[in-house]
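Shown here: the complex without one of its protein chains, the others still in place.
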Amino acid sequence: MDSRVLQTWELSLWRGTEEGRFASYQVPCRERQTVLDVVTYVQRHIDASVSYRFACRVGMCGSCAMTVNGVPRWTCRTRIAEVAQGNRIAIAPLSHLPVIKDLVCDMSVFFEKWTTAGGAFVPTPGATDNFAHIPPDHAARRAADAAIECIGCGVCYAGCDVVGWRPEYLGPAALNRAWTLVNDARDGAGAERIAAVAGDAGCHACHSQQNCTRHCPKHLNPAASIAGLKRRAAAALWRGGS
Amino acid sequence: MSRAGEARLWLAQRISAGILGVAVVVHLGTIIYAAHVGFSAAAIISRLHDNLLFATFYFVFVAAAAVHAPIGLRAVIAEMTAWRGRSLNVAAVAFALLLFALGAHAVLLLTAGV
Partner (left out) sequence: MFAASRFHARNHSNYWAFMLHRISGVALALFLPVHFWVLALAAKSLNGFLVWAHQPLVEYAEAGLVLLLALHLTGGLRVLVLEFLPWHNWQKTAIAISGGVSLGVALVFMLNLT
């Protein structure tokens, strides 16, 4: 859309908790406006009681993710003109997470699942004595590298159907994090982590629908990370482990 | 079910999928060949009779299908309906046994005439 042609955005914002409704607002069009800019305009000029989260506004902190016209997105780096349908735009909180108020979700479950998936680094004994020698082109190093830039925004989690179908499923972000550590030569909890991410609540529930990979704003590939975990877990079973 | 148990089911479904991948190609090839040559059903059945190769192949085929299908159905039901847990696992095992019994029965009738 060419924003010079349009005068106002017809905005539908989710108000309330899980039991809420969409409220309508008109927001003037500006050049290069982001979705976050439009929500901020509502809060500053129309209704100060609108609740939403943001911090960095430059795609680093991962706090401003919302559902924009049905698709989970980081709102600070999403141009509204690229995602509006005509001049209509509907903004809701992320799916699969409890709504605290308006556009703000409770992210606790999301991050608790990172812990359950063994998301914490566990140094091998003696790892602090000397530097680990890891060549930059080492295969495991490259696998970890490809998945490491996650900002924890929750877009993949909200976009994943399996999370909706199996509430206990750890989800793409937590499993992607586990994959980076499985490939970290300095980490000593590999076997425990592989056991923690196996099964119907872990990597084996993934159907490779790849909504996560499609929606990840950092262009990571959690589906590939999960496939890697499936292979490691299967190999561990084959060897008679866990 | 334990996480390792669920992972074993996943692996069992993939291994049976590998067997089925070969078996289905052979099966489809046989159907197309039979139709191409224009065998009647009677001719097909007479060729199957006392054929140990066919019997072995189709027993393996039936066994792989009896492992593969119930694991898949169990996942679909757990994800798309409210039914999950122990009763679903029991039903999946029952379905596996039913499939194997019916399939083995058909293979025996067609190859041995039992």
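For clarity, chains are labelled A and B in written order, and residue numbers in each chain start from 1.
We adopt the following convention: a contact is a pair of C-beta atoms (placed from the backbone, for glycine too) under 8 Å apart; a residue touches a chain by one contact, two chains touch by 3 or more.
From a predicted model like this one, the values you see are computed outputs, not experimental measurements.
K.L.:
One chain isn't shown here. Among A:30, A:45 or A:214, which residue touches it?
P.N.:
A:214
K.L.:
With the full complex in mind, choose from A:62, A:159 or A:172 the residue touching the hidden chain.
P.N.:
In the full complex, the listed residue that touches the missing chain is A:159.
K.L.:
For the full complex, which residue in B:1, B:93 or B:109 touches the chain that was left out?
P.N.:
B:109
K.L.:
Which positions on subunit A touch the chain that was left off?
P.N.:
69-72, 88, 90, 159, 161, 207-211, 213-215, 221, 223-224, 227-228, 230-231
K.L.:
Residue-wise, where is subunit B in contact with the chain that is not depicted?
P.N.:
These residues touch the chain not displayed: 14, 17-18, 20-21, 24-25, 28, 31-32, 35-36, 40-42, 45, 62, 65, 69-70, 72-73, 76, 98-99, 102-103, 105-106, 109-110, 113.
Operating definition for what follows: only the chains that are shown with their structure count from here on.
K.L.:
Under the definition above, what is the set of subunit A residues touching subunit B in their complex?
P.N.:
It is residues 162, 165-166, 195-196, 198-202, 204-205, 230, 233-234, 237-238, 242 of subunit A that touch subunit B.
K.L.:
Which of the residues in subunit B come into contact with subunit A in the complex?
P.N.:
Against subunit A, the touching part of subunit B is residues 1-8, 10-11, 14, 75, 78-80.
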